[in-house]
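One protein chain omitted, others in place.
Naming follows writing order (A and B), and every chain is counted from residue 1.
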Amino acid sequence: MIAYAVRRLLIGIPVLIAASIFVFAIASFSGNPIDDMEARNPPVPLETRQLEAHRLGLDKPLVERYVSWLGNLVLHGDFGQSTEKTINIGDQLGDRLWVTLRLVFVAMLLAVILAVISGVLSAVKQYSKIDYGFTFVGFLALSIPSFWLALLLKEAGVAYNQSTGSQVFYTLGDKDYNHDTFDTWGKITDIAGHMVLPTISLTLITYAAWSRYQRSAMLEVLNSDYVRLARSKGLRRRQVMVRHALRTALIPLATITAVDIGGIFGGAVITETVFNWSGMGTYLLESVTRRDVNSLLGWLLVSGLVVIVFNIIADLLYAVLDPRIRYE
Amino acid sequence: MSSSLVTKAPEATPVLTTRQRSQLELVLRRFLRHRLAVGSLVLFLLIVLFAFVGPLLWKYDYAYIDGPSFSPPSAQYPLGTDQAGHDLLGQSMRGTQQSLKISLLVALIATTFGALWGAVAGFYRGWADGVLMRLADVVLTLPSIAIAVTLSVNLQGGASWWGLALVLSFLAWAGISRVVRGVVLSLREQEFVEAAKAMGASDLRIIVRHLLPNALGTIIVAATVTIATTILAETALSFIGFGVQRPDTSLGLLINDAKLSVQDQPWLFYFPGLFIILIALTVNFIGDGLRDAFDPRQTLVRR
Partner (left out) sequence: MRTRSKGLTGLIAVAAASLLTLTACGGGSESNKETPTSNAGFADCEKSPNTCNSGNTKPGGEYIFGLEQSFTSWNITTEEGNTLVASQALSGIIPQVFKSDPSGELQLNSDLLTSAELTNQNPQTVVYKIKADAVWSDGTGISAEDFIFMWKMNSGKKEHCSECTPASTSGWDLIKSIVGSDNGKTVTVTFEDGKTYADWKGLYSTDGLYPAHLATKQGFDLNKPEGVNSASNWFSETVPTWSGGPLLIDTFNKDQSLVLKKNDKWYGKVKPSLDKVVFKFIIDQGSVIPALRNKEITGMSPQPNAALVNGAAETPGVIYRIGHGYQWEHLDLNLKNKYLADVALRQAIFTAINVKSVIDKTYGVFDKAAKPLGSHNFFPGDPNYKDVVTPTGQGSGDVEKAKKILTDAGYKIEGGKLLTKTGEAVPAMRFRHTKGNQLRATTAELVQAALKNIGLDIKIEVTETLGKTLSTADYDMIIFAWVGSPLYQGSAEQNWVTGNGGNYGSYSNPDVDKLTNEGARSLDPKKAADLINQANEIMAKEAYVLPLAQKPTLTFTYSDYVNIRDNATQWSPTYNIQEWGQKAA
């Protein structure tokens, strides 16, 4: 199983390299970070612009730039220079990945739970009021623009705080500025308070599609011969559902969850922007606006790696859930 | 949408006419039973009319800028005006039109391309499959929003609706190709493919005439869902500043420009939002209806 995971990771490397070449090319063509200095007031001296261009390697041919970037990364673990001299891309990515993963992970977990519950109930009570209710809510969540929802949640949170005079929800950032001075319990509630609204908004836009998958997977299993057989053998309904049907029906969900991780990272861009989190999403936007090619590449590698790792986890989960599958 | 489906398929495969027609009739009948989907289809067509015929009838077009600033909905401006004095109704018609054009074009390009890609991969299997699918993986690995952002910064046309449509198509095809490949993998083992091969049909003919029409259900559903996701993707891109640019407009642009107006000029925020939700919701329901209609197993389940 470990050998399998390693092999998958190795296959991921050429994919990542291809992706990085692609992003490097379009990002390099999309403009030069030095250009923006020319409209500053007072004007940035020519020498300064030249020094910056040199530091960023902009005076070298495109291919050489890419090769030396890749070389430094592989040999020294160096992500290269950011357009902002003081930014260490590696450190930034580390900090921000943690922030985003925390959000994404909790949101995914909640979304899976929500999807399984609503999907299974929908399937078991197909064409009942419950089914229609869940279906409608699911489709609605699937059809709402994510930032629209996030803005509404934010307004609701502020309105709740104002009406109760309490400070339950936070709209700004992922923790309080005095966070480090809090005791453990204070730290936990602080983090939680800041997480509630972003997590809800990310969960809602994520769970809907999964609950549809879960519903159809469950329907398929319920109509499969072996479940019918189990039922006809007189096994208890509950037992059949949990032991056999649910377990099998979780398999497609596990795959789709992992495959969707890229999409959730995308959704996090919006959520982080609305709630002013400094995570991977806002890092991406900052890099793009700064025309910071190396930051962009670093972002791509880290997010790409996360996607690949999640895919492998999904495959392994497959094996756990489905006894027929074993990886060599 | 359903009408084109009925007329196109029988011509495509004359050999299978009777079989196809009866199957399509069945599909249509099943679809019509899905009341929510049919209702959605009607509503969706009304929105299409609103977007494409509305501007011909309504007195203010999207370029009109002489209204008062921030007028709430009134008889003269049924949906109110924005700060510049644009009539929101005229803007919404144009915005809906542009957003629909973008998503329909994306559905067309991405589905055609993705379906062919997936069909070729699934038909040939082996190394061709490996190469094609790894390439699709590259696109799937790239978190789509990053590429959309970088691409639309790059393209001068990124600010125009078709430029945006190209960018979004580039992101949508890979997912579709995967789904189609899966279907084709199972179809290629069936007798009618064997038969066609035996009759000496070329590979291209088998793919285009036999495999793709039989995967039509999957493809149509994928196209439908693509419309809904594109509408939302366009909105998300606008939110982070990389969508259609004024003086043209789109629903994403309208709702993005109104993001600061939630409290003071709620009409600017809620009306375009409502249009987006309506389009995405109706399209999703239509897709659901089509899925049920194409996939008889679901209907068999009914107890």
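The criterion applied here is as follows: a residue touches a chain if its C-beta (ideal position, glycine included) is under 8 Å from a C-beta of that chain, and two chains touch if they have at least 3 such contacts.
Computed from a predicted model, the values in this text were never measured in an experiment.
Which of A:19, A:73 or A:87 touches the hidden chain is settled by the complete complex: it is A:87. Within the set A:14, A:31, A:71 or A:186, the residue that contacts the chain not displayed is A:31. From the options A:78, A:95, A:131 or A:190, the residue with contact to the unseen chain in the full assembly is A:95.
Looking at subunit A, the residues touching the absent chain are 30-32, 35-45, 47-49, 51-52, 84-87, 95, 114, 117-118, 121, 151-162, 167, 169-175, 177-180, 200, 273-276, 278, 282, 291.
Where subunit B meets the omitted chain, the residues involved are 63, 65-66, 69-70, 72, 83-85, 153, 159, 241, 245-247, 257, 259-266.
Operating definition for what follows: only the chains that are shown with their structure count from here on.
Subunit A and subunit B have centres, each the mean of its CA atoms, that are 24 Å apart. Across the interface of their complex, subunit B is touched by residues 12, 14-16, 18-19, 22-23, 26-27, 29-31, 126-127, 139-140, 142-148, 151, 155, 216, 219-220, 222-223, 259, 262-263, 265-266, 269-270, 273, 284-285, 288, 296, 299-300, 303-304, 307-308 of subunit A.
Here subunit B touches subunit A in the complex through residues 134, 137-138, 140-147, 149-151, 153-154, 228, 232, 235-236, 239-240, 252, 255, 259, 262-263, 269, 273, 276-277, 279-281, 284-285, 288, 297-298, 300-303, going by the rule given at the top.
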